[in-house]
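For this view, one protein chain was removed and the others were kept in their places.
Going by the order they are written in, the chains are A and B; count residues from 1 in each one.
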Amino acid sequence: MKQSSDSPIILLLSRVISPYIMLFGLYVIFHGHYSPGGGFQGGAMLAASILLIRISAEEKVYELQFKKSFDIPLGAFGVLIFFGVGLTAMLLGGNFLDYHFLPMDWMSKADIRAMGILLIEVGVGLAVMTILVAIYDNLLEGEDA
Amino acid sequence: MKIINYTSLVLIGLLLIYASLGLPYRGDAEALVNKEKSLIGSPVASSYYIQNAYKDMNTPNIVTSILGDYRAFDTLGEEVVIFTAGIICFLLLSKERKSETK
Partner (left out) sequence: MHWELELVLYLFLIISAIVSLYVKDLLTAVVSLSVFSFILAMLFVSMGAIDVGFTEAVIGAGVTGVLFIVMIYKTSRRSND
């Protein structure tokens, strides 16, 4: 936007609401085995909580929360987690993305598969969150300064 | 010209409603997708998921176990698509491009 809103009420309210949205997004990601939700929905909620601060505050404030230059590298890291889990299973003797073969021997096979799902959900959530924030940032960037 | 537009709109709507009358009801146990065997006798995938998902990965949410384990390639492709969209936005719209090569 050309200038952020001058009203302190909007900034105060979004500062109050944003951590709760973020907490619920983390809950959706990590509780995706037992309730509806998963990486995509939780990542979108995390992105919504970040975008709320980005709309209401000015650049000096929201750079403190989530830096603009972290967008694309963290998204690549999220995709890399997904590929890394699949390649680890492949290097240890299984097929690609076959979670039986992950090196966690202290659990039963079914629990290892549940843990593999959790790992890739974290990767998906990280990638979705950073990519949505990156699209927002890059849309604002073409503006004449 | 406007009359042709609206009549074709109404006709297509009536055609869609007529086609939707042939669909099975929601949650119909007799529908083909919900049966255990298909018409030629081969097993249907969804019955396998419902019977074995909890045994395979101790997860009560079948949707997560299908998306994350049985169909993990689909999720991988989805994530790569989103990442590509972000990269394209970054390449097209970003202004901080170094231009010392020119």
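Things to note:
Here is the rule we use: a contact is a pair of C-beta atoms (placed from the backbone, for glycine too) under 8 Å apart; a residue touches a chain by one contact, two chains touch by 3 or more.
These numbers come from a predicted model, not from an experiment.
Per the touch definition above, the residue from A:Met22, A:Leu51 or A:Ala127 contacting the chain not shown is A:Leu51. Of the candidate positions A:Gly38, A:Gly86 or A:Gly123, contact with the hidden chain is made by A:Gly38.
Set against the missing chain, the residues A:Ile29, A:Val85 or A:Ile135 yield one that touches it, A:Ile135. Within the entire complex, the positions of chain B that touch the omitted partner chain are 26-27, 63. Residues touching the missing chain, restricted to chain A, are 1-2, 36-38, 40-41, 44-45, 47-48, 51, 55, 132, 135-136, 139-140, 142-143 (touch as defined at the top).
One rule holds for everything that comes next: only the chains that are shown with their structure count from here on.
Separation between the centroids of chain A and chain B, computed from CA atoms only, is 22 Å. Put simply, chain B touches chain A in their complex at residues 55-61, 63-65, 67-69, 72-73, 75-76, 78-80, 82-83, 85-87, 89-90, 92-96. For chain A in complex with chain B, the residues that touch the partner chain are 32-36, 38-40, 71-72, 75-76, 78-79, 82-83, 86, 97, 99, 108, 110-111, 113-114, 116-117, 120-121, 123-124, 127-128, 130-131, 134-135, 138-139, 141-142.
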